[in-house]
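A single protein chain has been omitted from the complex, and every remaining protein chain is retained in its original position.
Showing chain A:
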Amino acid sequence: MTPISHHMTDDILADYADGRLAQAFAVVVAAHISICDECRARVEAADTLGGVLLQDSDGVAMSADRRDRMMAALDQPVHDPIAIGPSGIFPGAVMQALNGNPPRWRMLGGGIRQQILIDDNKGSLRLLYIPPGRAVPEHGHQGIEMTLVLQGSFSDSAGRFGRGDVELAHDDVNHQPIADPGEACICLAATDAPLRFNALIPRLLQPLFRI
(Lines give C-alpha, C1' and ligand atoms only; values in the text may rest on other atoms or scores of the structure.)
Protein backbone atom coordinates (compact mmCIF):
# COMPACT_ATOMS: atom_id res chain seq x y z
CA MET A 1 0.00 0.00 0.00
CA THR A 2 1.31 3.46 -0.89
CA PRO A 3 2.11 5.59 2.14
CA ILE A 4 -0.06 8.64 2.80
CA SER A 5 1.53 11.76 1.33
CA HIS A 6 -1.22 14.39 1.64
CA HIS A 7 -1.91 15.33 5.27
CA MET A 8 -3.94 17.70 7.42
CA THR A 9 -2.37 21.09 8.25
CA ASP A 10 -1.31 21.93 11.84
CA ASP A 11 -4.04 24.57 12.01
CA ILE A 12 -6.75 22.07 11.09
CA LEU A 13 -5.45 19.52 13.60
CA ALA A 14 -5.40 22.17 16.34
CA ASP A 15 -8.93 23.30 15.47
CA TYR A 16 -10.08 19.67 15.55
CA ALA A 17 -8.41 19.03 18.93
CA ASP A 18 -10.01 22.15 20.40
CA GLY A 19 -13.46 21.32 19.07
CA ARG A 20 -13.66 24.31 16.73
CA LEU A 21 -14.42 22.44 13.49
CA ALA A 22 -17.94 22.05 12.15
CA GLN A 23 -19.15 18.46 12.42
CA ALA A 24 -18.73 17.77 8.68
CA PHE A 25 -15.00 18.62 8.82
CA ALA A 26 -14.48 16.96 12.21
CA VAL A 27 -15.71 13.65 10.73
CA VAL A 28 -13.17 13.93 7.90
CA VAL A 29 -10.31 14.73 10.32
CA ALA A 30 -11.26 11.84 12.65
CA ALA A 31 -11.44 9.52 9.62
CA HIS A 32 -8.03 10.71 8.36
CA ILE A 33 -6.38 10.26 11.78
CA SER A 34 -7.87 6.75 11.92
CA ILE A 35 -5.84 5.89 8.81
CA CYS A 36 -2.84 8.24 9.18
CA ASP A 37 -0.34 7.47 11.95
CA GLU A 38 1.59 10.66 11.27
CA CYS A 39 -1.34 12.99 11.94
CA ARG A 40 -2.36 10.86 14.94
CA ALA A 41 1.15 11.37 16.34
CA ARG A 42 0.99 15.14 15.75
CA VAL A 43 -2.30 15.40 17.66
CA GLU A 44 -0.96 13.26 20.49
CA ALA A 45 2.25 15.32 20.67
CA ALA A 46 0.15 18.43 21.24
CA ASP A 47 -1.67 16.57 24.02
CA THR A 48 1.71 15.98 25.66
CA LEU A 49 2.15 19.74 25.88
CA GLY A 50 -1.38 20.08 27.28
CA GLY A 51 -0.61 17.35 29.81
CA VAL A 52 2.58 19.07 31.00
CA LEU A 53 0.80 22.42 31.34
CA LEU A 54 -2.00 20.71 33.28
CA GLN A 55 0.39 18.90 35.62
CA ASP A 56 2.42 22.02 36.31
CA SER A 57 -0.64 24.21 36.92
CA ASP A 58 -2.04 25.14 40.32
CA GLY A 59 -5.06 23.19 41.51
CA VAL A 60 -8.23 24.23 43.28
CA ALA A 61 -9.02 22.09 46.33
CA MET A 62 -11.81 19.56 45.95
CA SER A 63 -14.56 19.51 48.58
CA ALA A 64 -14.03 17.20 51.52
CA ASP A 65 -16.52 14.47 50.62
CA ARG A 66 -15.64 14.28 46.92
CA ARG A 67 -12.94 11.63 47.27
CA ASP A 68 -15.32 9.19 49.00
CA ARG A 69 -17.99 9.85 46.40
CA MET A 70 -15.45 9.26 43.66
CA MET A 71 -14.25 5.96 45.11
CA ALA A 72 -17.85 4.77 45.61
CA ALA A 73 -18.63 5.61 41.98
CA LEU A 74 -15.97 3.15 40.79
CA ASP A 75 -18.23 0.25 41.75
CA GLN A 76 -21.20 1.46 39.75
CA PRO A 77 -21.95 -0.59 36.66
CA VAL A 78 -20.89 1.09 33.41
CA HIS A 79 -23.74 1.73 31.00
CA ASP A 80 -21.77 2.76 28.00
CA PRO A 81 -23.70 2.56 24.74
CA ILE A 82 -21.86 0.34 22.29
CA ALA A 83 -20.11 2.68 19.88
CA ILE A 84 -20.46 2.05 16.16
CA GLY A 85 -17.04 0.87 15.00
CA PRO A 86 -15.20 0.88 11.67
CA SER A 87 -16.41 -1.41 8.88
CA GLY A 88 -14.46 -2.29 5.74
CA ILE A 89 -13.03 0.85 4.16
CA PHE A 90 -15.09 3.13 6.45
CA PRO A 91 -13.52 4.39 9.71
CA GLY A 92 -15.78 4.48 12.79
CA ALA A 93 -16.45 8.22 12.46
CA VAL A 94 -17.89 7.60 8.97
CA MET A 95 -19.91 4.56 10.10
CA GLN A 96 -21.35 6.72 12.89
CA ALA A 97 -22.37 9.37 10.36
CA LEU A 98 -24.00 6.49 8.41
CA ASN A 99 -25.80 5.37 11.61
CA GLY A 100 -24.05 2.04 11.29
CA ASN A 101 -25.57 1.17 7.91
CA PRO A 102 -23.81 0.60 4.59
CA PRO A 103 -24.06 3.59 2.21
CA ARG A 104 -27.32 3.98 0.28
CA TRP A 105 -26.02 5.44 -2.93
CA ARG A 106 -27.98 7.82 -5.12
CA MET A 107 -27.10 7.87 -8.80
CA LEU A 108 -25.85 11.19 -10.10
CA GLY A 109 -25.35 10.14 -13.71
CA GLY A 110 -22.18 9.00 -15.48
CA GLY A 111 -21.86 6.12 -13.01
CA ILE A 112 -21.17 8.60 -10.19
CA ARG A 113 -23.02 7.98 -6.92
CA GLN A 114 -23.28 9.89 -3.68
CA GLN A 115 -24.77 9.77 -0.23
CA ILE A 116 -25.22 12.98 1.72
CA LEU A 117 -24.34 12.47 5.40
CA ILE A 118 -24.62 16.02 6.76
CA ASP A 119 -26.11 19.10 5.15
CA ASP A 120 -26.69 22.04 7.45
CA ASN A 121 -25.79 25.72 7.64
CA LYS A 122 -22.29 24.97 8.96
CA GLY A 123 -21.28 22.57 6.25
CA SER A 124 -22.05 19.46 4.32
CA LEU A 125 -20.52 16.02 4.18
CA ARG A 126 -21.02 13.35 1.58
CA LEU A 127 -19.62 10.09 0.31
CA LEU A 128 -18.84 9.94 -3.39
CA TYR A 129 -18.34 6.93 -5.63
CA ILE A 130 -16.50 7.73 -8.84
CA PRO A 131 -15.84 5.13 -11.55
CA PRO A 132 -12.34 5.09 -13.07
CA GLY A 133 -11.75 7.91 -15.55
CA ARG A 134 -14.63 10.05 -14.27
CA ALA A 135 -14.24 13.52 -12.77
CA VAL A 136 -14.93 14.03 -9.07
CA PRO A 137 -18.02 16.27 -8.87
CA GLU A 138 -17.53 19.73 -7.42
CA HIS A 139 -19.46 21.12 -4.49
CA GLY A 140 -20.15 24.43 -6.15
CA HIS A 141 -17.93 27.45 -6.51
CA GLN A 142 -17.28 28.83 -3.06
CA GLY A 143 -15.86 27.88 0.30
CA ILE A 144 -13.27 25.31 1.25
CA GLU A 145 -13.44 21.63 0.53
CA MET A 146 -11.77 18.74 2.32
CA THR A 147 -11.72 15.44 0.42
CA LEU A 148 -10.44 12.18 1.93
CA VAL A 149 -9.89 9.12 -0.26
CA LEU A 150 -11.20 5.88 1.28
CA GLN A 151 -10.78 3.56 -1.70
CA GLY A 152 -9.01 3.74 -5.06
CA SER A 153 -7.41 7.04 -6.03
CA PHE A 154 -7.80 10.23 -8.02
CA SER A 155 -5.29 12.58 -9.60
CA ASP A 156 -5.25 16.28 -10.38
CA SER A 157 -2.71 19.09 -10.76
CA ALA A 158 -1.72 18.65 -7.08
CA GLY A 159 -0.76 15.01 -7.56
CA ARG A 160 -2.16 11.57 -6.91
CA PHE A 161 -4.43 10.95 -3.93
CA GLY A 162 -4.82 7.36 -2.64
CA ARG A 163 -6.45 5.86 0.43
CA GLY A 164 -5.88 8.09 3.45
CA ASP A 165 -4.74 11.11 1.43
CA VAL A 166 -6.64 14.31 1.97
CA GLU A 167 -6.98 17.18 -0.51
CA LEU A 168 -7.65 20.63 0.91
CA ALA A 169 -8.98 22.97 -1.75
CA HIS A 170 -10.10 26.59 -1.65
CA ASP A 171 -12.44 28.05 -4.20
CA ASP A 172 -9.52 29.71 -5.97
CA VAL A 173 -7.89 26.37 -6.70
CA ASN A 174 -8.56 25.27 -10.21
CA HIS A 175 -8.32 21.53 -9.93
CA GLN A 176 -9.92 18.81 -11.97
CA PRO A 177 -9.67 15.58 -10.00
CA ILE A 178 -10.15 12.46 -12.13
CA ALA A 179 -10.54 8.96 -10.70
CA ASP A 180 -7.55 6.79 -11.68
CA PRO A 181 -7.87 3.54 -13.64
CA GLY A 182 -8.52 0.39 -11.62
CA GLU A 183 -10.76 0.32 -8.59
CA ALA A 184 -13.63 2.81 -8.32
CA CYS A 185 -12.69 5.78 -6.13
CA ILE A 186 -14.70 6.30 -2.95
CA CYS A 187 -14.11 9.52 -1.06
CA LEU A 188 -15.50 11.52 1.81
CA ALA A 189 -15.96 15.21 0.99
CA ALA A 190 -16.79 18.08 3.36
CA THR A 191 -17.45 21.67 2.39
CA ASP A 192 -18.50 24.76 4.29
CA ALA A 193 -20.80 25.86 1.49
CA PRO A 194 -24.26 24.30 1.54
CA LEU A 195 -24.83 21.81 -1.27
CA ARG A 196 -26.69 23.43 -4.11
CA PHE A 197 -28.64 21.86 -6.89
CA ASN A 198 -25.94 22.44 -9.47
CA ALA A 199 -23.47 20.78 -7.12
CA LEU A 200 -25.40 17.59 -7.63
CA ILE A 201 -24.69 17.60 -11.34
CA PRO A 202 -21.37 15.98 -12.08
CA ARG A 203 -18.83 18.22 -13.68
CA LEU A 204 -18.94 16.24 -16.92
CA LEU A 205 -22.54 17.30 -17.40
CA GLN A 206 -22.01 20.88 -16.31
CA PRO A 207 -20.86 22.21 -19.70
CA LEU A 208 -24.04 20.81 -21.23
CA PHE A 209 -26.11 22.76 -18.76
CA ARG A 210 -23.80 25.78 -18.99
CA ILE A 211 -23.51 26.04 -15.21
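Simple rule for what comes next: a residue touches a chain if its C-beta (ideal position, glycine included) is under 8 Å from a C-beta of that chain, and two chains touch if they have at least 3 such contacts; residues count from 1.
Criterion: contacts and distances are computed from a predicted model.
UniProt records the chain missing from this view under the protein name "RNA polymerase sigma factor", selected from "Sugar ABC transporter permease YjfF", "RNA polymerase sigma factor", "Spermidine/putrescine import ATP-binding protein PotA" or "Fe-S cluster assembly ATPase SufC". Screening A:I4, A:A93, A:V136 or A:A189 for touch with the missing chain picks out A:A93. Listed by residue number, the positions of chain A touching the unshown chain are 16-20, 23, 26-27, 29-31, 33-34, 40-41, 44, 47-63, 66-67, 69-71, 73-74, 78, 80, 85-86, 91-93, 96-97.
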